[in-house]
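Here's the structure we're looking at; comments come further down.
Not every chain is included here, but those present sit where they belong.
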Amino acid sequence: MINPALISLENQVFRCYLGWSAILVLKIFAAGIYTGLMRFFTATFANPEDLMSPKLKVKFDDPNVERVRRAHRNDLENILPFFAIGLLYVLTDPTAFLAINLFRAVGIARIVHTLVYAVVVVPQPSRALAFFVALGATVYMALQVIASAAF
Amino acid sequence: MINPALISLENQVFRCYLGWSAILVLKIFAAGIYTGLMRFFTATFANPEDLMSPKLKVKFDDPNVERVRRAHRNDLENILPFFAIGLLYVLTDPTAFLAINLFRAVGIARIVHTLVYAVVVVPQPSRALAFFVALGATVYMALQVIASAAF
């Protein structure tokens, strides 16, 4: 049986999951706000009711807005599954050292991913590296959860 | 240590989170079904195998379909992080009055967001207001979770 103390602020693994999850929620929202600001700066609005002036028309192809939207979508594809699997991974009672470093790896790699994708464009393979570090850590957690469920 | 009674139907904060989360899951799915219906009404299908008649061609730019898809995507960007952070926020044992009203604010604001975005288009700032009420409440929860994890 899972020790109820796993879901506890005294469990440093859970605490680390808690902190990084909340930071990554704010990071996802920051991408949303950044999209909105970029829409203002480039006057790229997708809805007629958003047009700030009667001279503007709806526009869908501004490369700066689309870049932020791709970074934001990539967050949804990778961070949201982490929220689910990270919690379940805590419940498998992993080694604290490994688990804490995996959470840090996901958190830092996803922040770096947004920075090099949408804030200051850095040549590849920087974005690919950030992507695969976070992906690798999350896949490892998923495999551990499958092992716990199976045996 | 987190009181195990927090994750309990007798904890009205958890119960409120439970109810609003389930309603918002149905709301997200409603946006998906609504996209499908809009595709039928406007005969806008994105895949060759979906075309109902040999006279139709795939189409990607119907403004009504795209509007619902933007509303739906906005749900993913904002409601899915709430599912994660709302549960973690319950575990920080917040004041019941505040927590319950934050959950209500998120739930009602996100339903209003869909209504004024995709069902009956209402001039701004109605959609912006609904967006920021839900965002503000969720950011507050994330900050509380970070404070719990840090201290």
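Just so it is clear, A and B label the chains in written order, and each chain counts residues from 1 on its own.
The criterion applied here is as follows: contacts are C-beta pairs under 8 Å (C-beta built on N, C-alpha and C of every residue); 3 or more make two chains touch, one makes a residue touch a chain.
As the structure is a computational prediction, the values presented were derived from the model and not from experiment.
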(request) Could you tell me how many identical protein chains the full complex contains, when just 2 are shown? (result) 3
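As a working rule, only the chains that are shown with their structure count from here on.
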(request) State the interface residues of chain B toward chain A in the complex, per the touch definition above. (result) 1-2, 4, 7, 66-67, 70, 73, 76-78, 80-81, 83-85, 88, 91, 117, 121-124, 127, 135, 138-139, 142-143, 145-146, 148-150
(message) Show me the residue ranges of chain A that touch chain B in the complex, using the header's touch definition.
(response) 4-5, 7-10, 15-16, 18-19, 21-23, 25-26, 28-29, 32, 46-47, 49-50, 72-73, 76, 80, 83-84, 87
